[in-house]
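A single protein chain has been omitted; all remaining protein chains appear in their positions.
Chain lettering (A and B) follows the sequence in which the chains are written, and residue indices restart at 1 in each chain.
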Amino acid sequence: MTMNDDLIVRTVTRRMIPFLLLFGAYILLHGHIGAGGGFQAGIIITSAIILAAIGGDLKEIRSALSCRTLFAIGAVGSVGITLVGILGILAGGWFFQYGSLPLPYSQEIIHLIAITCVEIGIGVAVFGMMFLIFIAIAGGEE
Amino acid sequence: MNIIDPGFILGHYNYWVAIILIMIGLYTMIAKRNLIKKFIGLNIIETAIFLFYISLGDVTGGIAPIFAEGSTNPPDAVILYANPLPSAMMLTAIVVTLCMTALALSFAVLIYRRYKTLDARRLMELL
Partner (left out) sequence: MIWILNGALLLTLIVLALWALKSRDLLVSAMILSLYSFLMAIIYAQLNSPDIALTEAAVGAGITTVLFILAIQKTRRTEEETDDDQLQIGPLCVVLTIGAVLALAVAGMPAFGSPDSPGATVTGNLYLEEGQATTGVANIVTAIIAYYRSFDTLGEITVIFAVGIAIIGLYLKKQEGFDDDE
């Protein structure tokens, strides 16, 4: 896949990507109010970056987000979720029991914060791994 | 229960469609020899299973299990909500499906790179 020569494709993708990223962030942070959550947000952000790779230059994206970086991003998300679970143990509860976290808020708010952290972790992990798969299949042969 | 009863047949129409889609997908997986065609059949089976579970959780006249903003009380019994548990389980299943499809397709690409064919029967001869 080389640089896309079509002016319309390039312009439309460049204009659409910020809105897609914004929509992904909205889905990520409003998962507790409406439909959505970490997984959907990760997928939408991945599709935005895939659109950038298709409409723009795949090589540029590859140099900015190498396989190593993407694997590190995915691993950070996965480990982050586990850490949130372990925090529950450290605070004297069970694995993934957020209620006992020592934060100066009411029980509800603590749950909300922990759930949002888990959602963000899912989103980051899904983004890293899914884009890694795309990069690996698309650019396996140089 | 009367199998011929039209009310019985119409009352289960989502389930019948899910079964028909499972049959179509299974036929694609068994009869077609192209590996990518088999994966398409696999995807059809999986979406049919999701349809089955989501239909299980739905309730006539119910609404989605999202509470209106600001209401902190548990819902009164007048409002019917669809069961959220099938949705949550199928959300996990969709992730696993996506991962499985991605891994299967990358295997297919590697197989083609090495054996120059995706035909299952020809692959069995080559292996």
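Criterion: a contact is a pair of C-beta atoms (placed from the backbone, for glycine too) under 8 Å apart; a residue touches a chain by one contact, two chains touch by 3 or more.
If you're wondering where the values come from, they're calculated on a predicted model, not measured in any experiment.
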{"item": "Contact set of the excluded chain (shown chains only)", "value": "A, B"}
{"item": "Residues belonging to chain A that touch the chain removed from view", "value": "27, 31-37, 39-40, 43-44, 46-47, 50, 67, 71, 74-75, 77-78, 81-82, 85, 95-96, 98, 107-109, 111-112, 114-115, 118-119, 121-122, 125-126, 128-130, 132-134, 136-138, 140, 142"}
{"item": "For chain B, the residues touching the chain missing from this view", "value": "1, 3, 8, 11-17, 19-28, 30-34, 36-37, 39-41, 43-44, 47, 50-51, 54-69, 71-75, 77, 80-92, 94-99, 101-103, 105-110, 112-114, 117-119, 121-122"}
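By definition in this document, only the chains that are shown with their structure count from here on.
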{"item": "Whole-Å gap between the CA centroids of chain A and chain B", "value": "24"}
{"item": "Residue ranges of chain B in contact with chain A within the complex", "value": "64, 66, 69, 91, 94-95, 98, 102, 105-106, 109"}
{"item": "In the complex, chain A residues that touch chain B", "value": "33-35, 37, 39, 126, 130, 133, 136-137, 140"}
